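Once you've had a glance at the structure underneath, I'll fire off some questions.
Omission of a single protein chain aside, the complex is shown with its protein chains in their original locations.
Then we have chain A:
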């Protein structure tokens, strides 16, 4: 060995090093054999994050569901447009039998890939029941699902323990409503648990031709698909986490559809890239300032009212959302059943009234803590609230927290921090049924996700009653009343639903989205 070392001169070592460096670079290149199809119509879109899973029973978020919509069938799907609604997909017919039973009849001839045969009611039963059986993180989206009864190969009845009206807009047309092959999943997993990112069989118009994590996902037409053909031969989805990076990628022509940031919305509206349509959509999520009803400093409703009235929401939105988000009137976004036209406290608040409430409470030199997440939007909201409350003599100590720490503040199962929590800025995500929002604020959620510890027997009764109603206008009345109750408690100051604006290239695509801007790729048309 010494001889070998001895025979290598310094010059040889330097030369070898240079050659090795070049070789390593060449070897490290992504030598993919994939050839992007040069022909055919191709949709190039952006996902705001990488896939977490492709198992619909255990999906991780909307980015996963956007892909699942293309590769699996479900009984119904969302209609594109500005109003929430659904159309039939794998179901030939679906109807409520009574408040706890929904009967469906499948279309014939929908095939699973890989030789797993036709999609039958048995697969529907398996797909829905495994979510409950395996305690999936998204099991709540099936609410009180009990089981699925089979009537014949194509007909079945979904049975709930108690009435569950949200099934029509939460369960059936979205993530947990996708149908997987029982035979394929059992073969892949052994027990029907999550199969992660490797679907054992497809049943939608597309199949996954290639997935390279953090690079791209390539969907191509499913050769076994017998239903209506979507417009594009290929869909390429590129995960781009950063909104600004996505906007630059769009401008450079790398993608033709993307969500855009609210910061950029004003400038893109006035000066859009060539051949581009910019669309504004209100998000479903809701952000609010919450107050801990059980904290001694906030026990007096007059203190809470003073905080509510001191907050000027448009000022906050100007600072934190570049003035591009609209004021929330409650938990429920515009377009959804139960949306309120206006809140009880006007958006601008009223400082004089706030001071009156504080005098009534007989409080002076009040100092409150305000917890928020460490992202720039929530930190800005906190700073503006700090300034606004100082106008009525309340000193606010802002406590910016990492997400791991933040999301357990109000949880009784995670310690005693809920006892010290005073003010908090929270944003919850939402699905298109008011139940999804209100169910977090019922009494049994106190100390779980109801961190304001708001507890109203009347609210709980209304929430139960609304689940059993089919008539949207009747349901809406109840949900509006529930939001009134929340606001009257003084524990909530609703801020905004944010926004999910999108832009797309009109020379390439005619986009189709849900009312909240989420893309429905199957409905996209080539131009």
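Please note the rule applied: contacts are C-beta pairs under 8 Å (C-beta built on N, C-alpha and C of every residue); 3 or more make two chains touch, one makes a residue touch a chain; residues count from 1.
The rule is short, and it goes like this: contacts and distances are computed from a predicted model.
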item	value
Absent chain [UniProt protein name; select from "Cysteine desulfurase activator complex subunit SufB", "Heptaprenyl diphosphate synthase component 1", "Peptide ABC transporter permease" or "GntR family transcriptional regulator"]	"Peptide ABC transporter permease"
Touch with the omitted chain, as defined above, among A:95, A:153, A:359 or A:414	A:414
Residue in contact with the excluded chain [from A:108, A:212 or A:342]	A:212
Sole residue of A:124, A:148 or A:246 that reaches the chain not shown, by the stated touch rule	A:246
Contact set of chain A toward the excluded chain (per top definition)	1-2, 5, 10-11, 13-14, 17, 21-22, 24-26, 28-36, 49-53, 58, 60, 135, 137-140, 194-197, 212-216, 238-242, 245-246, 248-249, 251-255, 402-408, 411, 413-414, 428-429, 440, 448-449
